[in-house]
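With one protein chain removed, the remaining protein chains of the complex are shown where they sit.
Up next, chain A:
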Amino acid sequence: MTQGDNAGGPSTARDGRLAATFVELADTLVAGFDIIDMLHTLTERCVELLDVTAAAVLLPDRRSALQLVASSSEQPRLLDLMRLRNQEGPFLDAYHSGEPAASADLAAEVFRWPRLAEAARDSGYVGTQALPLRLRDQPLGVLGLFSADAGALATDTVAVGQSMADIATISILHTRAFQRREQVAEQLHNTLNARITIEQAKGFLAEKLRVPVGEAFALMRAHAHAHHLALTELARGVLTSQVDPADLRSSPPGG
């Protein structure tokens, strides 16, 4: 590809819109924000600010296959082009290398990406720029920019595009932090409930076996160890009468 046109004229107007976009996107990073919605906004702003025809965000699923999660356009022609996302093309390259990948004319890439070149001729999208979403060395996904016209994007436009990709990265990491927090909250809930269950089982056994609470706990622990049971499981079994309290008095198996 050829070096892009750098003489893009005064970019102050774009800088202003860009700053506004960054504020807008940062504002979406609040409690309860929707990541997909946010990424859609991001692709729309890419089209407005970078003078491209379409933009899309691709993220890997559990199997590391890239999936289209947001795009500025739902045009079938764009979706058609994206069907080959996991076979060949700049998106796959950018995702794997962590480096930008581009083609000034996708339709002409008959040697590099023959199937994609053919699809590009039908799609009407020819100028293509793929920008990696990455955290240090870890690839997170790709931001794809498409132009109806052949030609490479200006260097400063690519730089702005990478900033947009970085915003997408931050939002995705932000979402993951949320999910982690929810998991931990669930774990906390389980821990707390386990503690309650064990305390209840102590009292239950103390009553059934006519022993002090401390001794009931010792019996429960001994039984759990001897039978390789989790203490919480045993406690639950005791409370639901699935475990006979008398069994806890008897000596462990083989003992």
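By definition in this document, contacts are C-beta pairs under 8 Å (C-beta built on N, C-alpha and C of every residue); 3 or more make two chains touch, one makes a residue touch a chain; residues count from 1.
Criterion: contacts and distances are computed from a predicted model.
Novice: UniProt names the one chain left off this complex as which of "Ferredoxin family protein", "ABC transporter ATP-binding protein", "Glycerol operon regulatory protein" or "GAF domain-containing protein"?
Specialist: Choosing among "Ferredoxin family protein", "ABC transporter ATP-binding protein", "Glycerol operon regulatory protein" or "GAF domain-containing protein", the correct UniProt name is "GAF domain-containing protein".
Novice: Of the listed residues A:R83, A:H189, A:H225 or A:R249, which contacts the missing chain in the full complex?
Specialist: From the options A:R83, A:H189, A:H225 or A:R249, the contact with the absent chain belongs to A:H189.
Novice: Which of A:E24, A:D37, A:D122 or A:E199 sits in contact with the chain that's absent?
Specialist: Considering all chains, including the one not shown, the answer is A:E199.
Novice: May I ask which residue of A:A108, A:I170, A:A226 or A:L239 touches the chain that does not appear here?
Specialist: In the full complex, the listed residue that touches the missing chain is A:L239.
Novice: Contact with the hidden chain only, please: which chain A residues?
Specialist: 31-32, 178, 181-182, 184-185, 187-189, 191-193, 195-197, 199-208, 213, 239-240
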